[in-house]
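Here the complex is missing a single protein chain, while all its other protein chains stay put.
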Amino acid sequence: MQEMIKSKLAELLSTGAVTKVIGWKRGENFYDVSPAAFESVESLADFVYDDFCGANLSKFLVKEPGKESKVAVVLKPCDTFSLNQLIKENRVNRENIFVLGVPCEGKLSEEKMRVMGIVGLTGCKVEGDKVTVETLYGTETLDKNDVLLTKCATCHSKKHVIFDELIGETGEDSDVDRFVGVAELEAMSEDERYEFWRNELSRCIRCNACRNACPACTCEKCVFDNDASGVAAKSNANSFEENMFHIIRAYHVAGRCTDCGECSRVCPQHIPLHLLNRKFIKDINTFYGDFQAGADAESEHPLVHFTENDPEPSIVKEGK
Amino acid sequence: MNNETLIPKVGIVTDIRIDTPDVKTFRVERPEGGKVFEHMPGQCAMLSVPGVGEGMFSITSSPTNTEYMEFSIKKCGCVTNWLHAMEVGQMITVRGPYGKNFPVDTEFKGKDLLFIAGGIGLAPLRSVINYCRHYRDQYGKIDIVYGSRSMDDLVDYNEIIEEWCHDTGVSVHLTIDREQEGWDGHVGFVPNFVKELGFDTNKVAIICGPPIMIKFTLAGLQELGFDKTQVYTTMELKMKCAVGKCGRCNIGHKYVCKDGPVFRCDELDELPDEY
Amino acid sequence: MKLVKDLSALYEAIAAVQELYLPVENKGRVDFKLYEAGANVDIKTLKTVRSAKDFFFTQTETLMGFKVEGKNIEVEDLRPEVRPFVAFGVRGCDARSFEVLDKVFLVDPVDTVYEARRKAGTVVTLACGRPEETCFCTNFGITPEAPAGDVTTWLTEEGLYWQANTDKGEALTAAIAAVFTEGDGKAVEEQKKAISDIIAKLPLANLDMTHLEGVKEETFWGHPVWKDISETCLACGTCTYVCPTCQCYDVRDFDCGNGIERFRCWDSCMYSDFTRMAHGNNRNTQDQRCRQRYLHKLVYFPRRNEGMFGCVGCGRCVAKCPSKLNIVKVIKALGGK
Partner (left out) sequence: MQIEKKPLIVAFCCNWCSYAGADLAGTNRLNYPANVKIIRVPCSCRVNPLFILKAFQRGADGVIICGCHPGDCHYTTGNYYARRRITLLFSMLSYLGIEKNRVRLEWVSAAEGAKFAATMQSFAEEIAELGECKRLEDLRCKK
């Protein structure tokens, strides 16, 4: 698979069809795969596509608007939704992008291994639904499902919604119920929910990784960086600011979030931020009809749209 | 010396002078009268307006002034806009003095001095000029080259005409960028003017102004035969703490707020080109 | 050698005399927390997510308040009151980071808040029983098998071996003397040996650092690695916020409605507004910002501080960067060409 992708990319670069490729590069060890730009066929020697290519590369295209040169990008199915959304918002110029769709069987998270207490990671082998991990302290065999990235464990679609060329086959929408986590929280009492979120959000160090990795967060000047907004702050001074930052961040991407799950992947404190975004997705689906951001590049954003028969806010009190 | 790096003192603005359309000079004293603290020429102070922000400003008055400190401030951002809008009697907070001063008591002693300033760049130099004028006998001849965009943009014009021009051993050379009605002086940019005036190299030059002006003037001085060790300048960058800790004015291994803002030009050569 | 068999008795004893902070587990993540009975103490996990710099340089702290009335301003000193505390379970890398921070905060003019905390804190370090593949502290002369600190401890099967190194450490030892028994210390020697053996196998433990010795600013100024890294740097602050030695901060005002509070908080040189000022920004692109961060640790800081690196090799940035960019890659790239 990796070699097929590589030779396609090499062809694109050598024919001059594109001047740059955004893909993944092998680093120090098996899980060290970093997003990288490749500008020559030789540099593609480091190109990698494996079980640790979790990063969503569509975010890196935002830097490229207005440039004439054409960029090729390697996108997994979930990443194509983000790209579609960016195209819809005119943050990326479709003509300058060559999308090479690649299939995905779910990506792994070495952080999940660490949380499970498996440390000193040195090697890893995936066979079917088992993962064998070599460590400095022995070998462990794990269920692949337990070490999948959270976003992959509840993957909503393996279908590429936008591509110029595919390597392998595209998949189908999945029937996994990705709202289980949200429903569990909704079923809790108010006090339990409050405790749950206090525990999660109080760990936030406000590093802005969630914001900066998010393909929907592309404002040139974020409201939290704007001194004139009255809410600009570099850090969370107290619980109020922790709540405010995450409520507003989720709100600002509501209806635009494609559920790519980058926020939860990059959070150094493992805050399940996707549960905030999915709440909005679930609410939009229930109140205003099913909507998947990024499924196409045309449909209307649910928050700049209305019907006369929308439910009243009091529906929240009635408990649905 | 006040060792408290974090907590500022309160100062009251007792006079506001309009110098140019976008520069005002503020006189600051302690509420009970007198200077908030003592300083040396070239040093800076952090002025702040609670709720608006804090900024580093060079102290434009000479240390020999025993009653008050003055700050010439150009309107260009959040804090300065606020300062420009305030009235006499307003309190602000002040902390300092910060940074290295010009070596007025060592390297400058007994030497001829050449001051070259552009626009608001006169502000930090005014302190040195007035200090040297006060201790006139300790320094040689003083030349002042000062240029601005237009006549209206010359900061401290009255003081220059009424005081500096009348001092013995002080020659003032003014220039403006473009021809203007009512101006019979020199027209042209400062770096060229310096070359035209053609100073002898047996002196110390002190430059302050916009980065591009500093760059070209330095080149001009080198053409005249000046060595970089004879040229001093003062820099400005974003600063928050003013005590070499917060990290934002870090250039190479120096912190501008603590190791500067006054640098000898050969010291700047050691630093990466990032200012 | 002093030995503690019952760890919870030790925690209780310390907590009875001073505030005790130690690694507490919460949903698989470990961070330093104030000890309370029943806390889920976890001293086996090697690294806390946040570094230990919070003890002395907290993420947010209010410094002063202003009461503004008309044209009048009243300044109120709101610096936090600092009580003696014990930081337990600090690793060797974090212990070294305090020395790095000292070089910034304790040089003239001294940062009084930092100084007060530093005086009030007793650091109890813990040898790294299970070093991880992200660790590279040995490159900076740190000894994870016998870390520095006011007290050094080793967690062995027998219990926790305890060795006071400083007056502060002795004072703490004396205050909780009742919890100690004597052990023969053999287990400590065994553990030191075991740790050294593991370290020999660590992939990053023996980096070539010679190319960084005595270099000047311009040496790596135009190096291609800055552009390479900045291509996919997200400009978030993860590396700086989990880093034990990053100490840049911002000073900001908060309008409470009934007064103004001025606080300082961590800042990151990775942010685009870090050096933005009214008349422009002297680091406009991400490659300039990346260069600043790494050169500051590897070149500028050593130049100011007798060759001491501004990195302690804790490996947090290696584990946490969303784009898997880190200082090890930079060190290697700089040495390569």
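Per-chain residue numbering starts at 1, and chain names A, B and C are given in the order in which the chains are listed.
In the analysis below, a residue touches a chain if its C-beta (ideal position, glycine included) is under 8 Å from a C-beta of that chain, and two chains touch if they have at least 3 such contacts.
What you see is a predicted model, and the numbers here were worked out from it, not measured in a lab.
The shown chains contacted by the absent chain are A, C, with contact judged over the whole complex.
Touching the missing chain, out of A:V18, A:C53, A:A250 or A:A293, is residue A:A250.
Touch with the hidden chain on the side of chain C covers residues 62, 254, 256-259, 261. Think of the hidden chain as still there; on chain A it touches residues 185-186, 190-198, 223, 229-231, 237-238, 240-241, 243-244, 247-248, 250-251, 254, 276, 279-280, 283-284, 287-288, 302-308, 310-317.
We take it that only the chains that are shown with their structure count from here on.
Interchain contacts link the chains end to end along an open line, per the touch definition above.
When each chain is reduced to the average of its Cα atoms, A sits farthest from chain B. The distance from the centre of chain A to the centre of chain C, each centre being the mean of the chain's C-alpha atoms, comes to 30 Å. Here the CA centre of chain B is 39 Å from the CA centre of chain C.
Annotation for chain C: residues 250, 267 touch two or more other chains.
Under the contact definition stated at the top, the residues of chain B that touch 2 or more other chains are 78. Across the complex, chain C meets chain B through its residues 63-64, 66, 68, 71-75, 77, 79, 104-105, 107, 109-113, 216-218, 221, 247-251, 253, 255, 260, 262, 264, 267, 269, 274-279, 282-283, 288, 292, 296, 299-301, 303-304.
Residues 3-10, 50-54, 76-80, 87, 89-93, 237-238, 240-241, 243-248, 250, 252-253, 270-272, 274-275 of chain B touch chain C in their complex. Remark: chain A residues 22, 27-29, 32-37, 55, 59-60, 111, 114-117, 119-122, 136-137, 199, 203, 205-209, 211-213, 225, 233-237, 262, 265-266, 268-270 touch chain C in the complex.
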